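Below is the structure I would like to discuss, written out as structure tokens.
Just one protein chain is left out here, and the rest sit where they should.
Chain naming follows the written order as A, B and C, and within any one chain the residues start at number 1.
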Amino acid sequence: MPTIRDISLAPLGLKRIEWVRDFMPVLDALEKRFIAEKPFAGKRVSVCVHLEAKTARLALLMRAGGAEVAVTGSNPLSTKDDICAALASLGIEVHAFFGATPEEYKEHQRRTLEFCPHIIIDDGGDFVTLLDKYPQYATNLIGGCEETTTGISRLKARVRAGTLRFPMMAVNDANCKHLFDNRHGTGQSVWDAIMYSTNNMVTGKTVVVAGYGFCSSGIAMRAKGLGANVIVTEVNPYRALEAAMDGFRVMRMDDAAPIGDIFVCATGCKDVITKRHFERMKNNAMVANAGHFDVEFNKDDLRSLSTEVFDRKPFIDGYRLKDERIINVLADGRLVNIVAGNGHPAEIMDMSFAIQALSAKYIMEHGASLENKLYNVPDEIDREVALIKLEAMGLGLDRLTPEQEAYLNGEF
Amino acid sequence: MPTIRDISLAPLGLKRIEWVRDFMPVLDALEKRFIAEKPFAGKRVSVCVHLEAKTARLALLMRAGGAEVAVTGSNPLSTKDDICAALASLGIEVHAFFGATPEEYKEHQRRTLEFCPHIIIDDGGDFVTLLDKYPQYATNLIGGCEETTTGISRLKARVRAGTLRFPMMAVNDANCKHLFDNRHGTGQSVWDAIMYSTNNMVTGKTVVVAGYGFCSSGIAMRAKGLGANVIVTEVNPYRALEAAMDGFRVMRMDDAAPIGDIFVCATGCKDVITKRHFERMKNNAMVANAGHFDVEFNKDDLRSLSTEVFDRKPFIDGYRLKDERIINVLADGRLVNIVAGNGHPAEIMDMSFAIQALSAKYIMEHGASLENKLYNVPDEIDREVALIKLEAMGLGLDRLTPEQEAYLNGEF
Amino acid sequence: MPTIRDISLAPLGLKRIEWVRDFMPVLDALEKRFIAEKPFAGKRVSVCVHLEAKTARLALLMRAGGAEVAVTGSNPLSTKDDICAALASLGIEVHAFFGATPEEYKEHQRRTLEFCPHIIIDDGGDFVTLLDKYPQYATNLIGGCEETTTGISRLKARVRAGTLRFPMMAVNDANCKHLFDNRHGTGQSVWDAIMYSTNNMVTGKTVVVAGYGFCSSGIAMRAKGLGANVIVTEVNPYRALEAAMDGFRVMRMDDAAPIGDIFVCATGCKDVITKRHFERMKNNAMVANAGHFDVEFNKDDLRSLSTEVFDRKPFIDGYRLKDERIINVLADGRLVNIVAGNGHPAEIMDMSFAIQALSAKYIMEHGASLENKLYNVPDEIDREVALIKLEAMGLGLDRLTPEQEAYLNGEF
Partner (left out) sequence: MPTIRDISLAPLGLKRIEWVRDFMPVLDALEKRFIAEKPFAGKRVSVCVHLEAKTARLALLMRAGGAEVAVTGSNPLSTKDDICAALASLGIEVHAFFGATPEEYKEHQRRTLEFCPHIIIDDGGDFVTLLDKYPQYATNLIGGCEETTTGISRLKARVRAGTLRFPMMAVNDANCKHLFDNRHGTGQSVWDAIMYSTNNMVTGKTVVVAGYGFCSSGIAMRAKGLGANVIVTEVNPYRALEAAMDGFRVMRMDDAAPIGDIFVCATGCKDVITKRHFERMKNNAMVANAGHFDVEFNKDDLRSLSTEVFDRKPFIDGYRLKDERIINVLADGRLVNIVAGNGHPAEIMDMSFAIQALSAKYIMEHGASLENKLYNVPDEIDREVALIKLEAMGLGLDRLTPEQEAYLNGEF
């Protein structure tokens, strides 16, 4: 029995899935192969990823490969009820709905694991954590795949502590994932969400981006492309220099706070913006988060400074400070691109999910010989996805001649 | 009696108006002055502009200046019912609702003119045209203001033909309007709308922009900023060279048709994309219009090539061609940034509407001495708006010393 | 008898002229026509333009059209002796050498006018001024062409004062001149010169550009493209807003002075940077001028603050202030792109000089019927140059159908 909101939304969801299919050619190519080879025949796969149209394509791809599939969302605010309905109508076991309470959300995750999967596809480490509590659901488990930088940090902590109990694939670290999803997917979708929800100008604004890693440098690059004057804050000196050489102003958050119009955090850290920064911000400053957890700017600090929190428009809360200044918080401090927007473009998730699908296949085939560690995605998988994508985009690649290969190997 | 959809939406509309107010400082400054001076006391103003939150601010500003105000929308698909309700709840005479039929739409316009305004604020020339049919509504009329390039072309044709019967101000041609609204307002809002409605990647795509005027060059610039490879088509050789020197590929539409992923027209002309172009487009090409009328790409031609037109997702129709290729039409070929998006950012309309309000005041004060012609906005108005905006943005301006002025006047 | 430095440099100069010929296809096309038509047969043309390879092509083109040609340079520091030698070896009457003293320079100009030209090609108004003193050289004169914004300002002052004594063509104001030469020619060549002479990084630097007109906005755009963080100063509020919307920081020079690393002026005005600005600059700030006259930053002010002026490297003087800070002045405050660099790229001068040649032909053919005023270049000339250039660049232009023309004329 699926746990969804409204099965009547299925036709709408099916249309949306059909739409994204047209922009995910790598998954299409894999689907043809999976239908022929049925690599997951007889296996169960549990998926926990932001549950919208692109994720539905991943679930359907796994099923085309012979798997039984159960899915839940990785954030109750990113779950799309029409997609849940569509998946349920196609016989996928779905446990998710938009706006689930924390209790409901946990129960959705539990039920998706109760399925006793052979493979898990995880986002931010939620499944892995839950399996500590319900070891009985891991009886079939061969291993899994992790989607995010944050999840991988947590898995590494487990490996160090010796508490990882099955092999996991570091999908985030594959080239075809982090080089595109983190930088370009986040870069575009953050501004899509901010522009759409605020209807504010980006050009002519001073945008402060906290961080200059893969996600945050993508956010900074796109802000510049949209005409903003961009300030970057960093704790890492190399990245700070890179940001400066890429033409951004680099300063401490203390100095950026009073001059920024729009603040976006994507550091993976907490408390990047705190009380003393909010106190100095301009009236009507915007604050948004694009990091995995809603801790990058400290909402408690902001609330403690405020006389009122009021609804301004969808996905925007106004915090009125004692001196009447308003600080506008987007998406309640959660992932702004997913909560207030549509998430990463389909063309990007095409690569990320292709890596997921092939990594799941890999762990299924090799899991028995793997240790309880975090594994990199093999280069053959990564490369294959890249080559299919290039072909789908109609881009030509040169090939090394044997003489060139010899030259590069120092045989000259 | 207002003609609106649902008065219960007023609270939502009021919030939205409050939101945009925070990003329209020039209108705020004018409001303070208008409240003190009541320049429109005893006068009636009829407004026909895309009816959403920013336009509501213009209507309220005019009323703050003492005017009685009637408003309608300039396109039934851009009218926001919550804004209509909010304005009605504040006593503005509103005649508009979303999705009006052509007959309803014409009736809304008629009723807004039946008000017998002293001043009209027009968008695309609809009011001026309607007053030919209902000369009885022009009994009080002193003159009016026109917002768009298209409306001004039509007014110029009237001036040439001797059929303009009252003075009009060419608001579009003011520096504070076309330099910012057309280029930056359109540039951002078109991509906001396309990204939000398609959830497609812009980076890595080949975008074809038809035209390289103020609007279209803004669209091209932002597409480049978002990572696209941009092709420009033009009929004007200077603009074609400018586009090439700005780093764009320039070619005929015949050559661009088979390589574009996303097509955006903003030429002010018709039939820029026709049958022979659609026939050569790639599967799943997107076609959008950002020109005033929905004639820039020829939908009839596309329909004649299609076996099916089907709903794909909000604001996107799929046209299935005989060979199974799909051409995706955004916003049914209407202004994509207004129909599928939120229109220009508030900060931009702040300037455009400040020019409108001050031009309306000007024509009211000087109308008696003006001929039935199209007048440029006086530089003092234009300059004043620019100076208020600069101050609101916190930007410093240097001043010429008397010695520098003398030098520039050739006294050296 | 030519007045040149060293005829033995002719072979080198000829090579350089041959080089630029390959990148000036419009002049080539005109040359073919001029050779056939000999429009200047029996006429004398005196040319005063920065005397380097591209200018040599203009002189040779005029001669190919049947003219006798005399040339001098418009700045003794921009004259290339090898080009002078090459022209002399081809029988052109040249009066110019690099590093002429002010007296020698004036004499070179005088001798070039003593030639009693029918047509003058002027740069900055020097010939026109000199003809006040030597009216006897104007006996054949039909009229002339002016190349620069500055020269045109001076001609306008003369028209106002009634002291222009022959018709002049405002070559600078043609689309094919100012849209490309001023913006793109200056934009690139200024940074070419600054990078080459300083060997300094542009990326990561704070660049202050004084002005946001055609030349200065080109300089700002290229600085941004090279990775700088760019500040713009302006006296014109529209341009200040445009700069802000184009993503630049806009502030008063007083505020920019202490944070800039590199200052470039291109305002057409004097005293844009004065004593109080130099006093606040950072150690090792660079100051350069790209305006026509060396008055944009006040060198006297700087000298008065300095304890020493010393040669640092070619085209760079160090001004040591009392507190040991050094201000580096490029090209002695003269046009940095021409004195310390190679001037505008050949492809740009191809258009500017094509306008010159066709304007000279126009004034010769129509001079008798023209008043002693400043005339715009006719659109047919401008358009013809644009069309030849587009074809040479291999760029396609769409053509309006009769139906489209009718639509644009309001016949719908």
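Quick note on the criterion: contacts are C-beta pairs under 8 Å (C-beta built on N, C-alpha and C of every residue); 3 or more make two chains touch, one makes a residue touch a chain.
Predicted, not measured: the structure shown is a model, and the values here were computed from it.
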In the full complex, the chain left out is in contact with A, B, C
Where A:154, A:205, A:312 or A:361 are the choices, the one touching the absent chain is A:154
Among C:195, C:309 or C:387, contact with the omitted chain is made only by C:195
Missing-chain contact, candidates A:250, A:264 or A:302, resolves to A:250
Per the whole complex, from A:10, A:27, A:176 or A:363 the residue touching the absent chain is A:176
Logged for chain B, residues touching the omitted partner chain are 203-204, 224, 227-229, 244-249
The missing chain sits against chain A at residues 153-154, 156-157, 175-176, 179-180, 183-184, 233-235, 237-238, 240-242, 244-245, 250-255, 268-272, 295, 382-383, 386-387, 389-390, 393, 395-401, 403-404, 407-410
Residue positions on chain C contacting the omitted chain are 15-16, 18-20, 22-23, 53, 184, 187-188, 192, 195-196, 199-204, 222, 224-227, 284, 311-313, 316, 326, 341-343, 345-348, 393
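Keep this in mind: only the chains that are shown with their structure count from here on.
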Interface of copies chain A and chain C: same or different residues on the two sides (over or under half shared)? same
Dist(centroid_CA(chain B), centroid_CA(chain C)) in Å evaluates to 39
Taking each chain's mean CA coordinate, chain A and chain B are separated, in whole Å, by 36
Averaging C-alpha coordinates per chain, one finds the centres of chain A and chain C separated by a number of Å equal to 53
Where chain C touches two or more other chains simultaneously, the residues are 244-245
